[in-house]
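One chain of protein is taken out of this complex; the other chains stay put.
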Amino acid sequence: MDVHVFWTALIAAIPAGTPYLFATLGEIYAERSGILNLGVEGMMIMGAVTAFGTTLSTGNPWLGVLAAAIVGGLMASIHAFISITLRANQTVSGLALTMFGLGLSGLIGRRYIGTPLPARLPRWHIPVLGDIPLLGPLFFQHDPLVYLSLLLVLVMGFILFYTRPGITIRSVGESPATADAMGVNVFLVRYVCTIIGGMLAGLGGAYLSVVYTPAWIEGMTAGAGWIAIALTIFALWSPFRALLGAYLFGGVKVLQYRLQPLGISPNLLNMLPFVLTIVVLLAATGEVQRKRIGMPAALGIPYERGEK
Amino acid sequence: MGRRIRFEKRAVVSPTVSVVANLVSLILALLVIALVFRVIGLNPWEVYRRMFSGAFGSKYGLSETLVKTIPLLMAGVGLALAFRALVWNIGAEGQLLMGAVAATWVALFAMPNAPAWILIPTMFVAGFIAGAIWAIIPAFLKAKYETNEVITTLMMVYIAEEFVNYLVYGPWKGAAEWGFPYSDKFPDAAQLPLWGTTRVHYPTLILAILAAIVVYFMVQRTRWGYEIRVTGENPTAARYAGIDSVKVILTVMLISGGLAGMAGVGEVAGVHHRLRVAQGISAGYGFTAIIVAWLARLNPLGVIVTAFLFGGLLVGGDTLQVSLQLPVATIDLFNGVILFFILASEVLTRYKIVWHAEDLST
Partner (left out) sequence: MTASETLVRMEHIVKRFPGVVANAGVTFEAAAGEVHALLGENGAGKTTLMNILYGIYQPDEGEIYIRGQEVRIRSPRDAIALGIGMVHQHFMLVHPHTVAENIILGLSDVPFAYPDRAVKEKIAEFSERYGLRVDPDAYIWQLSAGEQQRVEIVKALYRGAEILILDEPTSMLTPQETQELFGILRRMAEEGRTIIFITHKLEEVMAVSDRVTVLRKGKVVGTMKTSETNQRELARLMVGREVLFQLDKPPATPGKVVLEVERLNALNDKGVPALRDVSFVIREGEILGIAGVAGNGQKELVEVITGLRPATQGRVLIDGEDVTNKSPREILAKGVAHVPEERMHMGMVPNMSIAENLILKTYDRPPFSRGLFLDPKAIREHAERVVKEYGVSTPSIWTPVKLLSGGNIQRVILARELSIKPRLIVASHPTYGLDVGATEYVRKLLIEQRNKGVAILLVSEDLEEIFALSDRIAVMFEGRIMGILDAEQADVETVGALMAGIQPGGEAD
C-alpha cells in the first residue's frame, strides 16, 4: 500500500476520532462518579442536529457548537434526575433517552437534509509548526475543536488524577457511602459529572454535523455513542488512554475501506472495538484486577443513604 | 419549622395500581409526543389518526400489525423471562440477528434441497441454538465473573450487526443480486407459508404464542420457574434456599436468547426470504421488545397484548413515513417517551407521597 495513502489516512484518523473522544471523555466522568449513561448516542445526535440547525439560522458555527453542548447537558440532566434522585434503573433511562434523541433529531432534522452549511469552522494552520513536513499536517493543521478535545484530555485527566475534586469524584464512584460519611455531597457530584457527560456528548455530535461531514443526515452518528461507551471501558476510565483509543477507533473507521483491497473486510474491522471492550471488561472484573485497573465499584448502583 | 414532603415506600403494589399506572403513563406519553409534534409544526391528532387507521383501520393494516407483532412477541417473552430473574438482557437484537444468520445457513448452504417439512423446523432449531449461544456468552461471564451483562449483551449486538453485514457484503453475497447486499433468495421450501394474501408468516406466530403460554406456565407452575422468581425477588433468600443461581442465570439466558433467535428466523424465512443488512432485517425489534416486556410487567401472557400494541405502533410509524414523509426514526421518539413514562410510573408507584407537619430535625 502506498505510504502516502497510509499517511493521509493517519492524519484523517484524528478528526475521525474526535467525536468519539469528546463523548468518551464525558462518559468517563459520568461513570467515574458511578452513573452509567447509555444515552450517549441520543445526546450526540441531538447535539448534531442542534448544532446544524443553530449554525444554519445564526450563521455562526460556534453558537451551533455551544447550543449542542447545552442540549446535551439538558438531556443528561433528565437522566441524572431519574438515576440519582429517583434512583430508577439507569440502563432503561439511558436507553429511553437514546431512542428519544434518535427520534426527535430525525423529526427536527427533516428540513435540514440536503441543506448546505452557510459557515464552517476555520481550519487552523499553526504558523511555523504547521509547515514541518509530515508532522505539520499531522499535528498542526486541524480545526479548533480538535485542539479543544486535546486540551480537554489534558485538563480532565489532570483534574481526575491529580487534584482534590478528582479524588472526590473517584471516591463517589467507588464508595459513595464513605464519601457521604466524609461530608461529600454525593448527589451533587453525580449530577455535575453526568451533565458534563451530556454536554461533551452533544459537543461530539456537533463536531460531526458542523465540522466533519459537514451536513445533516438522519442517524448520522451511526453508533458513535455506543462506541464511546465501549471506548470508556477500553480506556479503563482514563482520559489519557481515551485519547489513544479514540484515534485508534477513528483510524479504523477511516481505514476500513482502504484496507478492503487487502482483503480485510470493513465489517470485521468495525467489530473490533466491541470485541476488545468485552475482553477488557472481562480483565477488569475480579476484585484484585478491578482495584488495579479502575472500574468504579459503585457504577450503575443507585445510592441510598442508610439511616442517618 | 414547616412542612416537608417525604417519599415512603409503599408496602405492596397491587396489580390494579400497576395496570392503571401503565395506562396513565401511556396516555401521558402520547400527550407529550403530541406536544412535540405540535412544536415541530405538525398536527398531532392528524398524526395519531393516520397511525391508528394505518395500523388498525384496515385488514391490510391489521395484518401488517401482526407481521410486526410476531418478532416483538417472540423476543418479548424471552426478555420477560430474563428480566424476571434480574438478568438484564439488552442484547435481544443481536441474538435475533444470529438466529437469522443460522436460518440462512440452513436454507442456503446446509440443506438447500431439503423439503419444507425438514427445512422449516431445522431452521427454527438452528435459530434457537444460535440465539442461545449468543446470549450464553455474556451469561457465562456474568455467572462466573460477575461481568456487567448490560454492557456485554449490548456489545454483542454490534458485533452481530457487523457480522451480518460482513456476510451479505462478502461471502454470502447473492450471486443473482447484482452487487446489492443481499444473500441469495431462500429456496421455496425454506420460505414460511403465509396466511392468505397477507404477509403474516403464521408458523412463527403460532410458535410465539405457544412460547408465551409455555413460558408463563413454566414460571408459575414448575420448580424451575419458582427458582427464577425467588432469584429475581430476593437473591439472598435464593442462596439460603439452596438455589443454584448460576444454573438459573444460564438457563434463563439460553431461553431468552433462543427465543430472540427464533424471532430472527421468522424475519428472514417469513418476511424477507433472504439475509439482508442488519438494518433491513430488524429495525430495532430487539430493543423495542424490551419496552414490550416491561409494559407487560414481565408477564408472558401480557406480552401478547403489549406486543400487538407496539406492532401497531410500528406500522403506524411506517404509515407516517409514507403519508407524511416523516423519518423512520420517528418511532424511536415514541419508544423513548413511552419508556420514560413507564420508568417514571414504576418509581412513583413504588412510593407514596407523605406530608409531614412537624419539623424533621435531620
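The first chain written gets the first letter, and so on, giving A and B; residue counts start at 1 in each chain.
Here, a contact is a pair of C-beta atoms (placed from the backbone, for glycine too) under 8 Å apart; a residue touches a chain by one contact, two chains touch by 3 or more.
This one's a predicted model, so the numbers in the text were calculated from it and none came from an experiment.
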{"item": "Options B:60, B:109, B:180 or B:240, residue touching the unrepresented chain", "value": "B:240"}
{"item": "Hidden partner chain, touching residue among A:5, A:151, A:181 or A:264", "value": "A:181"}
{"item": "Residue touching the undisplayed chain, where the options are A:24, A:171 or A:277", "value": "A:171"}
{"item": "Touching residues on chain B - with respect to the absent chain", "value": "11-12, 221-226, 229-230, 233-234, 236-237, 239-242, 361-362"}
{"item": "Residues from chain A at the interface with the omitted partner, ascending", "value": "158, 162-165, 167-168, 170-171, 174-175, 177-179, 181-184, 290-292, 294, 297, 308"}
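Heads up, the rule we're going with is that only the chains that are shown with their structure count from here on.
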{"item": "Whole-Å separation of chain centres (CA-atom averages), chain A against chain B", "value": "28"}
{"item": "Chain B to chain A touching residues, read off their complex", "value": "36-37, 40, 88, 90, 141, 145-148, 150-152, 154-156, 158-159, 162-163, 165-166, 169-170, 287, 290, 294, 325-337, 339-340, 343-344, 346-347, 362"}
{"item": "Residues on chain A engaged by chain B in the complex (per definition of touch)", "value": "36, 38, 42, 82, 86-89, 91-93, 95-110, 218-219, 223, 226, 229-230, 233, 265, 267-268, 270-271, 274-275, 277-278, 281-282, 285-286, 299-300, 308"}
